[in-house]
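The structure under discussion appears below in the form of structure tokens.
Shown here: the complex without one of its protein chains, the others still in place.
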Amino acid sequence: MLEITPDIRRLIDLALTEDQVYNDVTTNLLIPPDAQGVAVFRAKASGVLAGMGLALEVFKHIDSTVQTQALMEDGRAIKAGDLLGRATGRVGVLLRGERTALNFAQRLSGIATETAKYVAAVKGCKAQIVDTRKTAPGYRYLDKYAVRAGGGRNHRMHLADGVLIKDNHIEILRKRGVGLPKLLATALSKAPHTLKVEVEVTSMVEVEEALKAGAHIIMLDNMSLEEMAGAVKAINGRALVEASGGVTLETVRRVAETGVDIISVGAITHSAKALDISLDIEG
Amino acid sequence: MLEITPDIRRLIDLALTEDQVYNDVTTNLLIPPDAQGVAVFRAKASGVLAGMGLALEVFKHIDSTVQTQALMEDGRAIKAGDLLGRATGRVGVLLRGERTALNFAQRLSGIATETAKYVAAVKGCKAQIVDTRKTAPGYRYLDKYAVRAGGGRNHRMHLADGVLIKDNHIEILRKRGVGLPKLLATALSKAPHTLKVEVEVTSMVEVEEALKAGAHIIMLDNMSLEEMAGAVKAINGRALVEASGGVTLETVRRVAETGVDIISVGAITHSAKALDISLDIEG
Amino acid sequence: MLEITPDIRRLIDLALTEDQVYNDVTTNLLIPPDAQGVAVFRAKASGVLAGMGLALEVFKHIDSTVQTQALMEDGRAIKAGDLLGRATGRVGVLLRGERTALNFAQRLSGIATETAKYVAAVKGCKAQIVDTRKTAPGYRYLDKYAVRAGGGRNHRMHLADGVLIKDNHIEILRKRGVGLPKLLATALSKAPHTLKVEVEVTSMVEVEEALKAGAHIIMLDNMSLEEMAGAVKAINGRALVEASGGVTLETVRRVAETGVDIISVGAITHSAKALDISLDIEG
Amino acid sequence: MLEITPDIRRLIDLALTEDQVYNDVTTNLLIPPDAQGVAVFRAKASGVLAGMGLALEVFKHIDSTVQTQALMEDGRAIKAGDLLGRATGRVGVLLRGERTALNFAQRLSGIATETAKYVAAVKGCKAQIVDTRKTAPGYRYLDKYAVRAGGGRNHRMHLADGVLIKDNHIEILRKRGVGLPKLLATALSKAPHTLKVEVEVTSMVEVEEALKAGAHIIMLDNMSLEEMAGAVKAINGRALVEASGGVTLETVRRVAETGVDIISVGAITHSAKALDISLDIEG
Amino acid sequence: MLEITPDIRRLIDLALTEDQVYNDVTTNLLIPPDAQGVAVFRAKASGVLAGMGLALEVFKHIDSTVQTQALMEDGRAIKAGDLLGRATGRVGVLLRGERTALNFAQRLSGIATETAKYVAAVKGCKAQIVDTRKTAPGYRYLDKYAVRAGGGRNHRMHLADGVLIKDNHIEILRKRGVGLPKLLATALSKAPHTLKVEVEVTSMVEVEEALKAGAHIIMLDNMSLEEMAGAVKAINGRALVEASGGVTLETVRRVAETGVDIISVGAITHSAKALDISLDIEG
Partner (left out) sequence: MLEITPDIRRLIDLALTEDQVYNDVTTNLLIPPDAQGVAVFRAKASGVLAGMGLALEVFKHIDSTVQTQALMEDGRAIKAGDLLGRATGRVGVLLRGERTALNFAQRLSGIATETAKYVAAVKGCKAQIVDTRKTAPGYRYLDKYAVRAGGGRNHRMHLADGVLIKDNHIEILRKRGVGLPKLLATALSKAPHTLKVEVEVTSMVEVEEALKAGAHIIMLDNMSLEEMAGAVKAINGRALVEASGGVTLETVRRVAETGVDIISVGAITHSAKALDISLDIEG
């Protein structure tokens, strides 16, 4: 369930301000201020719905007397023609909020739809599709919500909910004379006690170092399918294994079949196409 | 040139808050707080650059003592391996801001790159590629900037800088007994005197009504190529002609060849893929 | 109709903070916190009402349980003694909000009243009275709303909804070797396609240059009545004509009689006197 | 000295947002983004200067690299032609900020100028001209600063820095069976110990009650000159005496000559005319 | 009565953001999103209640549909086991808000409880216990409210509601050749007319200077009991006397018995222990 957080309200505020909804010259010119109307969201393509509650909230944000109702739940597969949600109130308000509401619903549904394709592609494998932090700045909570709506799971929400030692960390410390084993030892002994430690590796040598140090999760970065399969075998359940880097809808099944536990995919958030949804307004 | 507006600062704030950059447990664990470093943005694919200044600003937003330098200008064609920008300062700050900076640069460069493809496709035609208001909420100014970086032009920035009478307006007023001719007459006589009036039409009958009323711009909505060519001929320079609706990279050239003045494309902002850019941090 | 936008809420917030309404020592000392009361706005002078909804909103902003009702509509002519609006709720809340509510209502009604005088003065002429961007910073939307309430029309809401080439632009470009004709040609070919181009001129030579270039609107800046009449004649309907600069209630009729289409008056927003309104609170 | 407080920054933010300074289509069209320039404020009428530092701050708020310099100090008498302040930087920034900067300077200087007229009118009398809380909401700090620049003094800054028992308080308590003597006794015994207690009176009977109770300040509300003189005589230095209500430039001297200590004038803030100031920009 | 001011809402926002209430992984994992529940605040120690309304507001801030009810009024003496307040709504919301709500209630009740001890200790003396400005930054209004709930009175709310000349002011002016008498004369003649003037003194010589100048309030800073008694005698009602500095629960009675009017105690706000309160949630 998508909670409308204070930061989402701030984002809606930014959106309504940038669209100058209160200076909508066309609506001001043509529409009687008190005329009432109904707006209905309608799918124009197949996919997975996400963000209907958010889209409806946009209208309430402009005018708290607008009444709204989701007609489909987020996470549901939808097809062209499906009615998704309804807002009732001053028709001028519906016209002003139309574009912002649609932009939210189309983006989130696009992410959910793309995620669902990856999830379907690995069906039957144990591997889980997770997202990354490659979300539109300001949209972390929303984009990750859409991933869940599409059947994916979330990797770290932010920099605070998991220790993840990446290439840049390793390189910086290597230059300072701290190798991977020592670095991992430090991380494991000093990390907040509620967090696991994940480390990005690029070779079997590093896999062994990570295992020996006791890393909880090992991220295989841009490895070939063969390397991944080898790593999974070597790790043999002693740590969770995450595949990362350049995974596409074409390759994801084969990656899953290497036996990794987790596959993180940046494209589901940073490169998903908007799902086509329209708004019919009657007044 | 991208100005860092107060609202962009608010968006950066939201982004840094949602990523919990000040609770970056990995960096806090491993990196000495005063260690200095350099971060360099590097293209990993071909495209058009946009948002480098914004990406660099992210670091300054975290710590105003960071020094930054763009190595390529927005709007330039880039290829894999090109160095795009550099930030120098506390390496912990560079690590904290990495993801947010990249997310901005990849999104904006993705939009610029997609736009450039459409612009190239209509080369030699008089038609101009313009964007729509189908931008990520909160990103209007940024997404439209990226469109310009890609060689496109901007349609309305928001609801205040142009009268645009669309299907929903027309339908609402029709139900109230106001037909297109009367509606246009009202709009033309009462609109703010610095704004033109554009109207969306779906048939030749409406084209004629719009011309007769004196509309400044006529938007042909989802017409076939033949209909568009016919409309252009009928209008014959008496109004600007905009083609809109479902234009793709495959069809855009043929649309341009109908003789329209303007082609608006939603996909360049709502469905562009992120351009791959990485950040190398040395410390 | 005045929409209570997020930015108006911010302005109300600033106002209630600066007035320390929650540390109202007098009310805290003397008034029982739960005592109920009624506040009634009453005109103490003749004029045009504007901002009653905003004034009433102030009380709801302090305490959302306050009930409010406008007794007169904005835009109505009022006279001393007229009852304008009513708020019912905790009397301490009514006392705390009194000054801020009155300050809003008096300012906006003052602007509406002053505007109405100019509108009356040109009655029968085709010229329309419009405002300028000379509003109190933070009050653009409110001051321009009051102008409409007084029967005036709005010029540009801001820098984005019209191209307006003024003396400073012209002078800067002249120094760079760009004369008025070339400057206008550039503006007309590159301006966003939904916007008209207006140019400020000070002589008949410039009027001719502007016409030749195809300017949509010509602003006659501080011209004498004779010059204005001459310009109107020369332009002869080929562009809209706006008179601007130093227009007063004494001169506005004669300006209108020169045949200009639009007369912009800064004084209606920057120098209007507050309209006297009081608040009677019973508890 | 005018401090640029966080709330003033918020007001500047509102102003720059409402004026869409970052979407200034005219400047974007015509002015090279890196062109440098100088802007000089010039008086176009006589009066008292206030707000020059604030006006200059507007440019720095848009772009922190702008250099500014006040050429005259706030509080100084100025005449047409005087150069008041200068800003140097990107000329596009100067053009974008022009209107907001002028609107601030003209409003504040208008208030200072009006105040100075009242101060001059009572020269030689002991009475001091003070303002009221009748300021534009959001402008309390600024408007009261301008009053000081004009030689006036400030009454309460807000509801927290003085107990002021007004007609509405008295009426509400009277209905509840609490007369003026008891009400004053309560206020005097329970008020925060650093605050004086002022009470509004409308008759000699109330003057006597206020004196007897020990009120520190007695506000004579809308009394005739004779009544005021009588009250001053009766009070005879036992409390400060404030005249309030409907004082104009025509009547203020006679009010002062009644011997009151303080004369509060709402018109200096709510009805001052803007002082004419222009900005010459060269680039 | 505690008003929920805009700034308190900002503080609640900061609190909910820092606690990441919308990313509560435990609740998200385990609790059905629509499950309803009831939360009851229960005292686990004896003391004075303060902040129950604020604690309950936290839940409404997360989700406006939560229903709340205070079961005890602020200012009441409570003992372990007492039921203090109740919130009903989605149980996930109750769990998310639990810690923030308790943190507010425990802090404010801790302050009220500590204050009540000081008030009890001086029972029968005329001296009143007042707070200082030594509150947690951001908590001025809340901490001072809690002091009132505990039976204390408030000293200055902030720097605007009383002239208080302290050691640092005196020292700075002494270095500039301005002694206490002259400094006081200036302050008394130029201070806003609604404010009294208080001065901090450290010796009988300064007491005499302050009296002679006409100071309204004299603050005895860190004087011994004997010195205080001597000062009270010398002042003899000609000014209010405030004792300040290092007063503890052990010494406060003896300080009161010196005859001072006011005793200000920093410890009641800056060093009060939290009062133990728990929240029982059933769902």
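By letter and in written order, the chains are A, B, C, D and E; residue numbering begins at 1 in each of them.
Note that contacts are C-beta pairs under 8 Å (C-beta built on N, C-alpha and C of every residue); 3 or more make two chains touch, one makes a residue touch a chain.
If you're wondering where the values come from, they're calculated on a predicted model, not measured in any experiment.
> Please identify which of the visible chains the hidden chain touches across the whole complex.
The chain that is not shown is in contact with A, B, D, E.
> Among E:T186, E:T202 or E:T251, which residue is in contact with the omitted chain in the full complex?
E:T186
> Determine which one of A:K134, A:H158 or A:H270 touches the chain that has been left out.
Answer from the full complex: A:H158 touches the omitted chain.
> With the full complex in mind, choose from E:G47, E:G85 or E:G110 the residue touching the hidden chain.
E:G110
> Which chain D residues would touch the chain omitted from the figure, given the whole complex?
On the chain D side, contact with the omitted chain comes from 1, 3, 5-7, 141, 157, 161.
> Footprint of the hidden chain on chain B, which residues?
Here the touching residues of chain B are 13, 16-17, 20, 22-23, 25, 33-34, 62-63.
> If the missing chain were put back, which residues of chain A would it touch?
Counting only chain A, the missing chain is touched by 130, 153-158, 160-164, 192-196, 198, 217, 240, 242, 261-262.
We take it that only the chains that are shown with their structure count from here on.
> State which chains count as neighbours of chain B and simultaneously of chain D.
C
> Determine, using the mean of C-alpha atoms as each chain's centre, which chain is farthest from chain A.
Checked the centroid distances; the maximum from chain A is D.
> With respect to inter-chain C-beta contacts, which pair, D-E or C-E, contains the greater number?
By number of C-beta pairs in contact, D-E is the larger.
> Could you grab the centroid distance between chain A and chain D? Build each centroid from C-alpha atoms only and quote it in angstrom.
52
> Give me the residue numbers in chain D that touch at least two other chains, ranges are fine.
17, 20, 23, 25, 158, 160-164, 192, 195
> Line, ring, star, complete or other: which one describes how these chains touch?
other
> Per the touch rule above, enumerate the chain pairs that touch, sorted by label.
According to the stated criterion, the contacting chain pairs are A-B, A-C, A-E, B-C, B-D, C-D, C-E, D-E.
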